[in-house]
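Missing here is one protein chain; the remaining ones are kept as they sit in the complex.
Read from first to last, the chains carry the letters A, B and C; within each, the first residue is number 1.
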Amino acid sequence: MHLSAHQSTWNHGRTGIWFVGARGSVATTATLGLAAIASGLSAPTGCVTAQAPLDDVALPAFADLVVGGHDISDTPLGKKAEQLVEAGMIPYRLLEAVRPQLDAVDADIRPGYDAAHRSGSQAAAAEALAADIVDFRERHGLARVVVVDLASTEPLPAPAPELEDLDLLRAALEDPEREVLPASSVNAYAALLAGAPYAGFTPSASMNLPALHALAAERGVPFAGQDGKTGQTWLRSVLAPAITARGLRVLSWAGSNLLGGGDGATLADPHAVQSKLVSKNRGLQDLTGSTVTPLHIDNVPDLGDIKVAWDHIHIEGFLGSRLTLQTTWSAYDSMLAAPLVLDLARLLALADAAGLSGPVPEMGFFFKDPWGSDVHSFAEQSRVLGVWAHRTSAQADAVQAGVDEP
Amino acid sequence: MHLSAHQSTWNHGRTGIWFVGARGSVATTATLGLAAIASGLSAPTGCVTAQAPLDDVALPAFADLVVGGHDISDTPLGKKAEQLVEAGMIPYRLLEAVRPQLDAVDADIRPGYDAAHRSGSQAAAAEALAADIVDFRERHGLARVVVVDLASTEPLPAPAPELEDLDLLRAALEDPEREVLPASSVNAYAALLAGAPYAGFTPSASMNLPALHALAAERGVPFAGQDGKTGQTWLRSVLAPAITARGLRVLSWAGSNLLGGGDGATLADPHAVQSKLVSKNRGLQDLTGSTVTPLHIDNVPDLGDIKVAWDHIHIEGFLGSRLTLQTTWSAYDSMLAAPLVLDLARLLALADAAGLSGPVPEMGFFFKDPWGSDVHSFAEQSRVLGVWAHRTSAQADAVQAGVDEP
Amino acid sequence: MHLSAHQSTWNHGRTGIWFVGARGSVATTATLGLAAIASGLSAPTGCVTAQAPLDDVALPAFADLVVGGHDISDTPLGKKAEQLVEAGMIPYRLLEAVRPQLDAVDADIRPGYDAAHRSGSQAAAAEALAADIVDFRERHGLARVVVVDLASTEPLPAPAPELEDLDLLRAALEDPEREVLPASSVNAYAALLAGAPYAGFTPSASMNLPALHALAAERGVPFAGQDGKTGQTWLRSVLAPAITARGLRVLSWAGSNLLGGGDGATLADPHAVQSKLVSKNRGLQDLTGSTVTPLHIDNVPDLGDIKVAWDHIHIEGFLGSRLTLQTTWSAYDSMLAAPLVLDLARLLALADAAGLSGPVPEMGFFFKDPWGSDVHSFAEQSRVLGVWAHRTSAQADAVQAGVDEP
Partner (left out) sequence: MHLSAHQSTWNHGRTGIWFVGARGSVATTATLGLAAIASGLSAPTGCVTAQAPLDDVALPAFADLVVGGHDISDTPLGKKAEQLVEAGMIPYRLLEAVRPQLDAVDADIRPGYDAAHRSGSQAAAAEALAADIVDFRERHGLARVVVVDLASTEPLPAPAPELEDLDLLRAALEDPEREVLPASSVNAYAALLAGAPYAGFTPSASMNLPALHALAAERGVPFAGQDGKTGQTWLRSVLAPAITARGLRVLSWAGSNLLGGGDGATLADPHAVQSKLVSKNRGLQDLTGSTVTPLHIDNVPDLGDIKVAWDHIHIEGFLGSRLTLQTTWSAYDSMLAAPLVLDLARLLALADAAGLSGPVPEMGFFFKDPWGSDVHSFAEQSRVLGVWAHRTSAQADAVQAGVDEP
């Protein structure tokens, strides 16, 4: 794939990243990793924006990204990072080297939205959250702050008219007695109030409500989601189109996921896991046409942050013959997610600089269940993302030129 | 990928397929399968020309393909097919249904080139082989015959000036005392003499000699190769680019192949296996940059035609973390190869109708070690093949129009 | 293991096998296989009674076993066997060779107990079933008939006083309005009425009720169960004791089962699967002490009778280090079960000849959840079975000698 190299440098200001769930495993890993990359201790392995075909697109430098966030936990980032060291995920020396940067970020983490301890209306809560983001932007002199949802997966909300219509929603949010939005969507609402580009990295409802889409359009805010495509689902989106391209027919695709850590415990709740399973399977069924796709997620606490996924693919070939492909994937899940989170922040900063608004379907590359797109093939998503980034970079420069000129 | 549908029908005459190794497992499976497809008993599962994006390209109909070939074995096709039934590979009823067609093809199989029993020069032998092909073409009233090499893998020949230069080669071939060309290349030479498009589905030298390239150019014959990419190598050409597209770094990629059947026995010979191993690993090393790619092929006779391949991929991710992917692939190898062989015949007929000559790099899709191309990514090869087929179809029609018009 | 060879021959009369579920996959395979072995077409591979250390124990010869049974299906055995041929499980020629024997057995299959169509009391129904068995025994001049439960897995019955107490049960069975016993237990009750030794090869309640144990004691009938240990669970009972014998500690043992066929469909019912899952996991938890043993059974119809099982074992070793073992098992489930079923018939005939009564714990070798035993280690079970068979053989001869002498 040959893309015309638009060799500008980034001149659209400094960028903030605001993590919802800033003290969780993924955010901690991303924050620590960003510090390591920015200070030259680590290469940006796993960041797709750091390599061809995206590496000649002008994006915010790693060293110019500033991190803050919300969390309901008050375990300091440094402490959380120590747990990741204990688990064998992060080398001791790397933590020691970037501990001052972690402490600095920790000072920019504010108490997150907690439905259990709310006083006042959800509107008031969202405004307070938005004020945190705006304050962070102003204190650090940032051109924009990208909000990334990394909080625990929630059950999906029941359908309700307020989730469909922005005016109904606004009215309902003022009622201090009502819990209209799930926590993830309160945070998404706050991001919109703050005018912050938004990435939904979990399968929670978050921005994925018509009323919030309307608000994003009103405010001119770009967003992308949903549910980071990091491991097994990514692999499926690589393999399924290739099998199909060979003229072979998937008869069944069975999967098993083992994971521990906080994610394992969250997903042991059958309600929470449901949104995850639906999200994981949708693309696969689209790609293969098969509906025999049994999938399980098991909480195996002793695995810690390691996720092990086994897939058994049963395929029909020539003259009705049968073939099987099995895959076993084993990885630290946070290590897969963290670099993609940094990529999302860089690319949403670009989208924002180019004046985009609403869902960015070309970022489907990053997600299990892409908003605004039904493309699930990873190869096709890679191609589309590359083209989009180059085109949007030129557009951002044009916008800037318009601003700069009298 | 959206390709403009050039909705012509094939009007370039009937096509023959001439198998070198016509009584081997792959050729038997392809012949039997073609009969089953042509008579509507089986769907063309596994044939990429029978599905998007190639299915709207005008190609010879399956029912218009006529099969013949060379073989040094005199076991009749029907007998060979019975062995495949015994092995559980082909259903008994399917064989019974197409046995008359198999017997008809068997009558068109001629004794193959056998260095051990040669009398006269290699030139004379090649002319006799070419005469078989021409005779087959004329008897069946075919517009063209595509030769496909499916014979056992040979050791590669030692370098020699005659293999580099067509004139030297021609002279040497006349010497009845000399064995200049390996058997696969004698057959390729015969195909060129007969003006037949050629596909090299094995890793043997076959057409892959500068002297033969020169002859193909002289005769205006298109060809494609080399070494059919059916199973493990195909999977690698799917996975490796995807891993790279995620910014991850392959540290090592170790593979083990178990197979029985005639192929297993052939590849138990360390000289023959060498050309196979080189061919299998070249693409992987190109795609990943890693040179730690140990690979073994073991002869496990009890597996029969089943090939089992295990790959262990060790990957570096974010902050130096390690992840692993293991794949186990289990399939009847002939069942993977046979539909691709039919695809190649259809597509080389197209290339020939369009007047192409020399290697067709856009057919790299089918091969471990594509002649004329260094593209190994399967996704990219898929895209290229689709574009090429549509473009070439238009070109063939233009050629035909030129012929038709005064 | 050296066992004194008690070299007698079997002189305790001919033996019948009565299958509950005589037209299912396992029974069909066992019946067909028995015919093939008896006529010398196949070796008794997979029969543990045909090899050391059991092969010098005098047991009924394969050729002296006569098969009959109950089933609610009226698909003839020959038809069912054809389906197994279609599925690639049984060679066409083998079926053709033993079709007359299958037809003969089919004539000895009687309509099974069907709660949905019952008229009259369960007592009457059981008596009719028992009469079928007695009639079969007398018609064929058999010394004894061993009943083997191979019917579909049922949900477990709710606790009730009648299941605990034989007198209460007898009274309740007379009431035509009541459905006291599940179908499997009606059949077990009938076996006891007929004085037939019994093997419970499924996880259904069957004989496993205190009231039936009391009846077995009263009638002097030996029985063994429960739930045939054929594949994944067998493998676990091999591996878990070995891991423990190395001083290693199992942290978690996660498993996934894929299967199609009738069994897959039955186990897709969450109630039916529950008794299976409990049965499968009990031994593992005993052997490892770990309670993190997530296990799934998925219905994957396209797999047919093939069962694929993946296990992921996470182990703690020296100094808290972690190791993993993964196993993937792929087999035709009925092919694993059928030879064990023949073994059970031969060994229960021996138990009966020796005058044993009640549960035979030494047959735990064959079962996931052995009645009368808490030994789950396969190696230990093998040892115990060998010793028991030799001892019981001597006992049977002593009994016979007592009978023979005045």
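Please note the rule applied: a contact is a pair of C-beta atoms (placed from the backbone, for glycine too) under 8 Å apart; a residue touches a chain by one contact, two chains touch by 3 or more.
Computed from a predicted model, the values in this text were never measured in an experiment.
Although one chain is not drawn, the whole complex shows that of B:Q51, B:Q83 or B:S256 it is B:S256 that touches it. Which of C:V20, C:V48, C:L215 or C:A351 touches the hidden chain is settled by the complete complex: it is C:V48. When the omitted chain is restored, the residue from C:Q285, C:T324, C:S357 or C:Q395 that touches it is C:T324.
By the touch rule set out above, subunit C reaches the unshown chain at residues 1, 29, 32-33, 36, 42, 44-48, 50-51, 89-91, 94, 234-235, 238-239, 241-242, 245-249, 316-321, 323-332, 335-336, 338-339, 378-380, 382.
Touching residues on subunit B toward the chain that is not drawn are 251-252, 254, 256, 258, 292, 294, 296, 298-303, 308, 310, 312, 314, 324, 326, 328, 330. Where subunit A meets the missing chain, the touching residues are 86, 88, 91-92, 328.
Note that in this section only the chains that are shown with their structure count from here on.
Contact counts per chain pair peak at A-B.
Subunit A and subunit B have Cα centroids lying 44 Å from one another. With each centre defined as the average position of its C-alpha atoms, the distance from subunit B to subunit C rounds to 51 Å. Residue positions 328 of subunit C each touch two or more of the other chains.
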